[in-house]
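Not every chain is included here, but those present sit where they belong.
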Amino acid sequence: MDGLLEQGLNRIDWIRSRMALLRGVRADFEVRKPFAGKTIGVSLHLEPKTAVLLETLVAGGARIVGTGNFGSTQDDVVAVLKHWGLTIFGRREIGWDEHLGNVDEVIRHQPDILLDNGADLVALAIKAGIEGKIRGGTEETTSGDDRLRAEFPGKVPFPIIVINDSPLKQIVENRHAVGQGNVESIMRMTNLMINGRRFVVVGYGWCGRGMAQYLKSFGGIVAVVELDPIKRLEAVMDGFNVATLEKLAPWGQFFCTATARERVVGEAAFAAMSDGAILANSGHFPTEIDTDALRAMAVGVRRMGPMLEEFEMADGRKLILLTEGRMIELAGVEAKGNSIEAMDLGFMLQALSLDRVNSAPETLAPGPQAVPKDINRTIATQMVSDFAPDA
Amino acid sequence: MDGLLEQGLNRIDWIRSRMALLRGVRADFEVRKPFAGKTIGVSLHLEPKTAVLLETLVAGGARIVGTGNFGSTQDDVVAVLKHWGLTIFGRREIGWDEHLGNVDEVIRHQPDILLDNGADLVALAIKAGIEGKIRGGTEETTSGDDRLRAEFPGKVPFPIIVINDSPLKQIVENRHAVGQGNVESIMRMTNLMINGRRFVVVGYGWCGRGMAQYLKSFGGIVAVVELDPIKRLEAVMDGFNVATLEKLAPWGQFFCTATARERVVGEAAFAAMSDGAILANSGHFPTEIDTDALRAMAVGVRRMGPMLEEFEMADGRKLILLTEGRMIELAGVEAKGNSIEAMDLGFMLQALSLDRVNSAPETLAPGPQAVPKDINRTIATQMVSDFAPDA
């Protein structure tokens, strides 16, 4: 067996063995074969966890024609998927044109159902005029949902269930997993203590809140910056010192962003921070920390490790940037992103939603919409019975 | 000065001195006199905290005509309110007929605005046909809201702002204050340890969640019973053992109800509990623990203190009921209910909502409705600036 394939199979083994929810779905799909004779067009990060989702759909009788998202495709996983007989276009090192060609290729295979991430497939299907052929699909992200509502207002002719809308994702992923993953990432990257250190968490949405809570639970002294008055009150009531970034800039030793906004930590804050302050972003986009301004202000830059850069200011202070301002949870050789169980939940949402779109499209309105409530309840019940069998 | 009046004034002093939000409202009302020439009809618990609210409305120019809720009126507070010149009907020891007469009396004074608790005033005003005279009002409770929607569907001709709907109440009162108050009450009543003891929290709404969290933070070993699968998943993800009451009945040493449902802990659970188990209700109604069944099952009952009763079962086990199944947070000589700050917030919601109803009724639809968002934001901002002046 070739090395790439073997590596991919090995990595998938561990993950599959801990995905209890998808295991249950597969057992059911193997009997029912809900997707028999159907083609599912897929556009998704191609990494070990998604491989287990695709394998589950195949167990349900689906023919898979898919491609990866730009820049995240893992070649060993592609090798596995092809080995399993799926029709996959894509590899890690490709240009934008080749990527678009791959998306095109998926649509040319005339899928019945779409499993989309960022609305690329849905948009192309509508533009290509094949929407009549399509029963419906799922969209992983909120930004894909936003795109559909903006580009095709009221014009998506088939149902698209938006996975990230599910309250289960908030509960399992955003409230806990992200906060804990960020604490782990900061420790792993910096090798520094959490307890007794001063943290400024910028943004008090679900992710910022989780981060603040878990840093505090590890003995960090945590202050919060938040613009929305209701969330600011939540932070106060949750026992955090709340202040403006202006006030906290000289106080903090770590600055952690989770705002989904751009350049929330920028020039004025950099000018006021203490020597040695560390900058970490946990938000999705690498623009929450204004790294351009940081580079412009610096009189010297020194790499201190694969994920650490030190910026020297004109007055001699040094600021440390983690992983170039990119999401810390995904950076580094041993970074693995969200926990297997959190992804297992998200993928059971995918699998049952695709099943619903296929088997009962008449129960769904056309266009983007929330996960049906009964699916949320079924999955919650299933996940509880895995974690707490006596419940 | 007579003793009752003096006692009332003394009790109000401390509370007023810590109600920073109402102090700010009063300063504004004293200048603007928004209620000048208006009568506010009031039906509310007459206790020291509400006295500070009424005083604030008077500072805004209002004439107050009011009565208490059945059974909760405190005579020393009534003495103070009369001493301040308010028109108040009511005293602690009255029968139901006298109470109804008092409500009648308030309506007969032709109020312009209603401050209601349980919808008694609104219902009577509509029945009495004086609704044309009334600009609108507020309703403290969700059950008053429910009553209006059931008895007068689409027929309340003036705006009624429902205070308990505000997200601020969830954040400040239900998420934290109630949970902490319950831990305090259990310690105060039983004089027992929390740490190392086994607690079953029945119900994982905001109150149950707060109770579970704070019992755990004091070292209690906490398990949760919850029927709703989404909330059950929340409890699991928050790190609690989740199981059925059937499984937990022999395990628990304390059983704490917060479900807003009736008889959730009953005969089957009593039969299975261990010797010495303690039963505490933190929900609003004294029916969550089926005390009738408990009394029926008991072969002996012994009072162990003002808030403790011991029930002997036929097999010799003894179960302890706190404060006859009534809400533990309000029972006992030194029980004071929710914190002053939580009530201060609720009353600022009242004051600004009454002001809005009076000064800009045209911005409000008729019928029961949520607190306007700008009022929530104003109050959140104000409360944060009290707790965290640098925010």
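For reference, chains read A and B in written order, and residue numbers begin at 1 within each chain.
Note that a contact is a pair of C-beta atoms (placed from the backbone, for glycine too) under 8 Å apart; a residue touches a chain by one contact, two chains touch by 3 or more.
Just so you know, these numbers come straight off a predicted model, no measurement behind them.
Every protein chain here shares one sequence; 2 sit in place, and the complete assembly counts 4 copies in total.
Going forward, only the chains that are shown with their structure count from here on.
Per the touch definition, chain B reaches chain A in the complex via residues 167-168, 171-172, 175-176, 229-230, 232-234, 236-238, 241-244, 247, 376-377, 380-381, 383-384, 387-388, 390-391.
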